[in-house]
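Heads up, one of the protein chains got dropped from this complex, but the rest are sitting where they should.
Order as written gives the chain letters A, B, C and D; numbering starts at 1 within each chain.
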Amino acid sequence: MIEFRGVNKWFGALNVLRDITLSVEPREVVVVCGPSGSGKSTLIRCINGLETIRDGDLVVDGQRLGDPATNMTRLRTEIGFVFQSFNLYPHRTALENVTLAPIHVRKIPRNEAEQAGRELLAKVGLADKVHAYPAQLSGGQQQRVAIARCLGMRPKIMLFDEPTSALDPEMISEVLDVMVAVAEEGMTMMVVTHEMGFARKVAQRVVFMDAGAIVESGTPEEFFSQPKTDRSRAFLSKILRH
Amino acid sequence: MIEFRGVNKWFGALNVLRDITLSVEPREVVVVCGPSGSGKSTLIRCINGLETIRDGDLVVDGQRLGDPATNMTRLRTEIGFVFQSFNLYPHRTALENVTLAPIHVRKIPRNEAEQAGRELLAKVGLADKVHAYPAQLSGGQQQRVAIARCLGMRPKIMLFDEPTSALDPEMISEVLDVMVAVAEEGMTMMVVTHEMGFARKVAQRVVFMDAGAIVESGTPEEFFSQPKTDRSRAFLSKILRH
Amino acid sequence: MLENFSFRTIVEYLPLFGQGLVTTVWLSALSFAGALAVGIVLAAMSLQRGWLFRVPAKAYIDAVRATPLLAQLYFLYFGLPHLGFVLPELVVGILALSLNSGAYVAEIIRAGILSIPRGQVEAGVASGMTYVQRMRLVILPQAFKVTIPPLLGQAIVLVKDSALLSLISVSELTRAGQLLASDRFMPAEGFITIAAFYLLLYYGLKGLAALSGRWLGLQPARSST
Amino acid sequence: GTLDDITKRGELRVAVQTQGPPFSLVGAAGERTGSSVELAELMAKEMGVKITFLDFDWDGLIPALLSGKADLLVADMTPTLARGMKVAFTKPYMYTGSTVFTKADGKFKTTEDCKAKGTKIAVLLGATGEKEAKTAFPDADIKSYKGGGPLLLDAVNNGQADCGVNDVSAVKGQSTAYPAGSFTIMPDLLSKEPLAFATRYDEPDLLVWMNLFLDQVSVDGRLQKNLDYWVNSDAWKKDH
Partner (left out) sequence: MIWQQLQSLVGSYPLALRGLGVTVVLSLISLVLGTLLGFGLGILRTGGNRLISAAIGAWVDLIRGTPFLVQIFLIFFILPEFGIELDAFTAGIIALTNLAACFICEIVVAGIRSVPTGQVEAALASGLSRWQRMRQVVLPQAMRIVLPPLVGQYVLLIKDSSVVSAIGLTDLTRVGWLVVQRVPNGLLVFFLVGLGYFIVCYPLIMLARRLERRMGAAHGEVQL
């Protein structure tokens, strides 16, 4: 479903992705973790073309990125992206946030889109917030709307970039619950997160990055119980210490 | 050292602090937790007069707040405050951040202040970042500078408002380590935090707030193992779940 | 001049001031509409990555900002006939005001668009919207709110600038004051009256700005944690 | 009285408006000159004081006099009765009148031609010509300009206006800036109007003196000489 082969990326002189080779199968859930600045966000942003790569191949849903024959706008409709800072449209209600792209990009008739939108909002537990504006919602609620917004496009893949790290502690679980539900329905997911409980529960694989490279990769059990490298051990000890 | 007696505070029609009675002894470390919006920040912001109270008594270091005889500016120099968002002065280097108040408020000669500032920065592990600007520092480093900045005023009390919740997970421990060290030197501290490891390690008391009131208060062991109210149980289950 | 201040004469000239006020209002309104059109086009040009549109737009904006409206007005008024366009004064005046204010409006709109957080653009990109869809559905509605207050500020400037059109024989508000000054030799009466009227327009626009701010404020502006 | 003040001060303060030849202009070398300017200089000389010119545009001219910044006002100003309610005019020192001018090769040949409906007629803002044009050409489209007679000529020359109406001496003086024969200046005058200097009503002594001055210079021919040089010919052209 997603296949990196020898991907490199530079920001100026900085080699932020080094020789990434990684493949994600359909219905697989992959958690990406690693220290700040290690390139996690960059990695998943490449997948839907928010960043462009310099060399190597990146094939998503059978289409090669950077290939002139690939219609990026089309491809993006197949990929949902959930941001750390939600990025809801502040001038639109929750429902409008969910229906905007289906109506304008997928060209679904408005009433159908709204019907579907209401169902999605109900699914993420926000049936009563349909007409609320983002500023009237708590962080956890906003992030759940953002997830519903992605689901509204019926994507084949969903990418999450630290979806809970901007949230108050008591709101984290409500978002993770929704993500677990999505994963259990069989969505292909790549999730940048430090929520190790989530990784344990639903991930088939944990990928540990450092300084732009994938340093380690394995099942959650392997990774948490027997980290193979010093760097992953140091990292785990830090985030699990207090 | 800090004594609330029947303190109430309103924001407009909202009763954000309800009948708070609480006293903190010298050298005591008190952790405050509770759901978002429960009034934790407001509570500690009252102590150094960032918020004013409507009724009840609040006596800090022997001086009654709101009393015309109390020199707030003087009192504030005895109280250090560490913010969630660091609030370092972005136009000043780390060292300048630390020395600004000692030089201008305490009227300590510049070279003495700088000498002391360097020592403090070394103590928080930033001897090599003395001349860095905040924007050049990671979140964890910025927060450590902020703590050094408070220590520079040799306060009798230190207040922390979620000092680690804006930090990347691997940076949390470096900040908590510094806070533990400060606590172990015998500082009187009030800390709003959800880092339960920290509470276990150094707090004499955990105070749980909900909807503006102190709902429960006790030693960490009591609070974590046998929360007395439904609300504190629900809260703990949420933040400890994933 | 003040001890003989004649309110009676002002009242006598009031119809003239009234006409001038009306002219100033509609001609400013028209010019501002023109300025918005010019400004949107220029802003769009100056936000392009390629130099082909960006450089001419910036050059135009700088040239307008660096020279006085008076020079621009005469440039059009005396210059257009050389190119074979003899247009009525009013048209030249409105054109000059639109082209002048348009440059400032362009800067305001550009700043408004750039003030939209990058995440908003990315959210649009990620859900497969085209450039035009992003602009129309995501960026412009948000930029609109940010730009309303400075745009009204520019409208205030434009209203006062329109006084310059009296130079090319448009009878607007300032002209009425000048008439009172030259027919009756009552400059204090003339000028203080027009000042009062301009102040009225200023408070009108300011009220509008406050109102629109409050109206827009009903829809929460920021999505925050 | 004011005259005593002027004597004590040693300075006569005269407000002028630099409207263009022949009355008041800035010469090629940047020197201030013209018919009215020279007359004012003559006044100061007769008073035995030095002269200071305060150069305003139309907006500032009257306020300068009324507020006492200037002792008197020297401009090609018509003493209308309405204006006389506010300032004290001297007796007229010359008569002129408004005339109509057009572009020499244009389709407007006579004053009658200009009466056609919709003719664009350029006049000077606030000048008497503006009033007269309104009565003489009721159907025309009157456009008032600010900034002096030359701009009227420019407007007519450029085609922004079909005809211009202005003081005949001004038109004659100012058209010399164009190649000879650029304009047709109609021989008939729309009106005959006096020109006079002005001062304040609270300076009766100065007014009396100014009138005396005008009598003197008419009798001894200095006024005529000034007008012949500046107004009735373009002799000044070669000097300025």
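Basically, a residue touches a chain if its C-beta (ideal position, glycine included) is under 8 Å from a C-beta of that chain, and two chains touch if they have at least 3 such contacts.
Because the structure is a prediction, the values reported are computed rather than measured.
Student: Taking the whole complex into account, name the chains on display that the unshown chain touches.
Tutor: B, C, D
Student: Taking the full complex into account, find the residue in D:9, D:69 or D:225 that is in contact with the omitted chain.
Tutor: Residue touching the chain left out of view: D:69.
Student: Of C:23, C:98 or C:174, which sits in contact with the chain we cannot see?
Tutor: Missing-chain contact among the listed residues: C:174.
Student: Of the listed residues D:56, D:137, D:209 or D:230, which contacts the missing chain in the full complex?
Tutor: Considering the complete complex, D:56 is the one touching the chain left out.
Student: Among C:1, C:16, C:30 or C:90, which residue is in contact with the omitted chain in the full complex?
Tutor: Residue touching the absent chain, from the options given: C:1.
Student: What residue numbers in chain D mark contact with the hidden partner chain?
Tutor: Touching the missing chain: residues 18-21, 25-30, 54-57, 59-60, 63-64, 66-69, 147-151, 153-154, 157, 174, 177-179.
Student: Across the whole complex, list the residues on chain C that are touched by the chain not included here.
Tutor: Missing-chain contacts on chain C: residues 1-3, 47, 49, 62-63, 65-72, 74-75, 77-79, 82, 113-114, 118, 121, 139, 156, 160, 163, 174, 187-188, 191-192, 194-195, 198-199, 201-203, 206.
Student: So that we can see where the missing chain sits, which residues of chain B does it touch?
Tutor: Chain B touches the missing chain through residues 48, 50, 73-74, 76-77, 79-81, 83, 85, 87-91, 100-101, 104-105, 149-150, 153.
The rule we apply is simple: only the chains that are shown with their structure count from here on.
Student: So, comparing each chain's Cα centre against the centre of all protein Cα atoms, which one is closest?
Tutor: Central chain is C.
Student: With a Cα-based fit, what is the angle in degrees between chain A and its identical partner chain B, given to the nearest 5?
Tutor: 180
Student: Find the two chains joined by the most C-beta pairs in contact, please.
Tutor: A-C
Student: When the C-alpha atoms of chain A and chain D are each averaged to a single point, how far apart are the two points in Å?
Tutor: About 82 Å, centre to centre.
Student: Quick one: report the Å distance separating chain A from chain B, using the average Cα coordinate of each chain.
Tutor: 34
Student: Specify, in ascending order, the residues of chain A that touch 2 or more different other chains.
Tutor: Correct list: 168.
Student: Would you please write down the residue numbers of chain C that are in contact with two or more other chains?
Tutor: Not one residue in chain C touches at least two other chains.
Student: Considering only which chains touch which, label the overall pattern as line, ring, star, complete or other.
Tutor: Drawn as a graph, the chains make an open path, so a line.
Student: Which stretch or stretches of chain C touch chain D in the complex?
Tutor: Result: residues 1, 77-78, 81-82, 86, 89, 166-169, 171, 175, 178-179, 181-188 of chain C touch chain D.
Student: Could you please specify the touching residues of chain D with respect to chain C in the complex?
Tutor: Chain D residues touching chain C: 58-59, 62-63, 66-67, 80, 82-83, 85-87, 122, 125-126, 143-147, 154, 158-160.
Student: In the complex of these two chains, what residues of chain A are touching chain C?
Tutor: 48-50, 73-74, 76-77, 79-81, 83, 85-91, 100-101, 104-105, 133-136, 139, 142, 149-150, 153, 166-168
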